[in-house]
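Take a look at chain A:
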Amino acid sequence: MIEIKNISKNFGKLKALENVNLRFNKAECIALIGPNGCGKTTLIKTILGMVLPDSGDVFFNGQSIKNDTAYRKQLGYMPQIGRYPDNMTIGQVTEMIKGIRTQKEPQDKELADAFNLDKLSHKKMRTLSGGTTQKVSATLAFMFKPQVLILDEPTAGLDPIAAEILKAKIIAAKNDGCLILITSHLLSELEDIVSEIIFMQDGNVRFHKKVAELKADTGRETIAQSILHLLKSGTA
Partner candidate 1 sequence: MGTSIREKYCYRISSLKMLIRFYLLLMPVLLLPEICAANATNVLRVGKGQSYGSIKAAIAASSHGDTVIISAGLYQEGNIIIDKSIFIQGEGKPILDGQLKFEILSVKANHVTIKGLVLKNSGRSAMDDPGAIKVYDASNVLIEGNTLLDNYFGVYLQYSKNCIVKNNFIRATQLLEHQSGNGIHCWKSDSLQIIGNKTYGHRDGIYFEFVTHSIIWRNLAYNNLRYGLHFMFSNDNAYISNLFKNNGAGVAVMFTKKVVMINNSFEDNLGDAAYGLLFKEISDCYLSGNKFIRNTTGIFFDGSNRIIIERNIFKENGWGMRLQANCMDNVIQLNNFLGNTFDMATNGSLTLNMFSENYWDKYQGYDLNRDKIGDVPYHPLSLYAVIVEQNPPAMLLYRSFMVNLLDQSEKLSPSLTPENFVDNKPSMAPHNL
Partner candidate 2 sequence: MIRLLKYVILDIVKNKIVIAYCIMLALFTWSAFGLEDNVSKGILTLLNIMLLAVPLVSVLFATIYVYNSNEFIELLLSHPVKRSVIWKALFIGLSLSMVAAFIIGTGIPLLFFADFSTALIMIVAGCMLTIIFVAIAFLSSILTRDKAKGIGIAVMLWLYFALLFDGLVLFIFFQFSDYPIEKPVVLLSALSPIDLCRILILLQLDVSAMMGHTGAIFKNYFGSNLGLLVSFLLLVLWVAVPFYISLRKFKKKDL
């Protein structure tokens, strides 16, 4: 569904991505993991078209995303730190996004209801707590029933109840056949969601394996343990 070919990106001297090749398919749930500054967010932003690669290309359903914005209709994005115009209310932000997308598809209000956002819709964005902002981001990401979900640290800052609600929603989406990309440092959280793991370091993809494969290779029970084992043994 998404194919990344020979992507490189430098920020000045820093090599954020170095010749990255990846391929994601439908109904997969992929975890992007790696230490801070390894290029995860840059990779995500490249897929979203917010960062333009120095070389290489991203294909969405076989189409290059260069000079294309229509593919984002199939995309739901939840940023790590949601930043919204200060003076707009939650209601206005959702209304505006709806207006911009002008999609006929039925809207998914489940998350909004679960998070009780309707009650807060008159609140201005700058008055919201970090957690509430994340709730808004999550709601917006799922609202248009996208085929691809890109979630950057989705549960960071969420209270445990909200995190559970979100997790359940992610699993439901996966079962509906969505492609889901998650980055997270909380490896334990990924356990029951993820089907594949991509491990990145210094702008390079170290490996891209199915969860079962990873566990078998390392001989560990959980993803967290497997990764730790790899990091410690230095074979990653």
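Regarding candidate selection, all candidates are chains of the complex that A comes from, given by their letters.
As a convention for this text, contacts are C-beta pairs under 8 Å (C-beta built on N, C-alpha and C of every residue); 3 or more make two chains touch, one makes a residue touch a chain; residues count from 1.
Since this is a predicted model, take the numbers as computed values, not measurements.
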Next item on the list: Could you check which of 1 or 2 is in contact with chain A in this complex?
Entry: 2
Checklist line | Contacting residues of chain A [partner candidate 2, same complex] | finding: 11, 45, 48-52, 69-73, 75, 77, 79, 82-88, 92-93, 96-97, 99-101
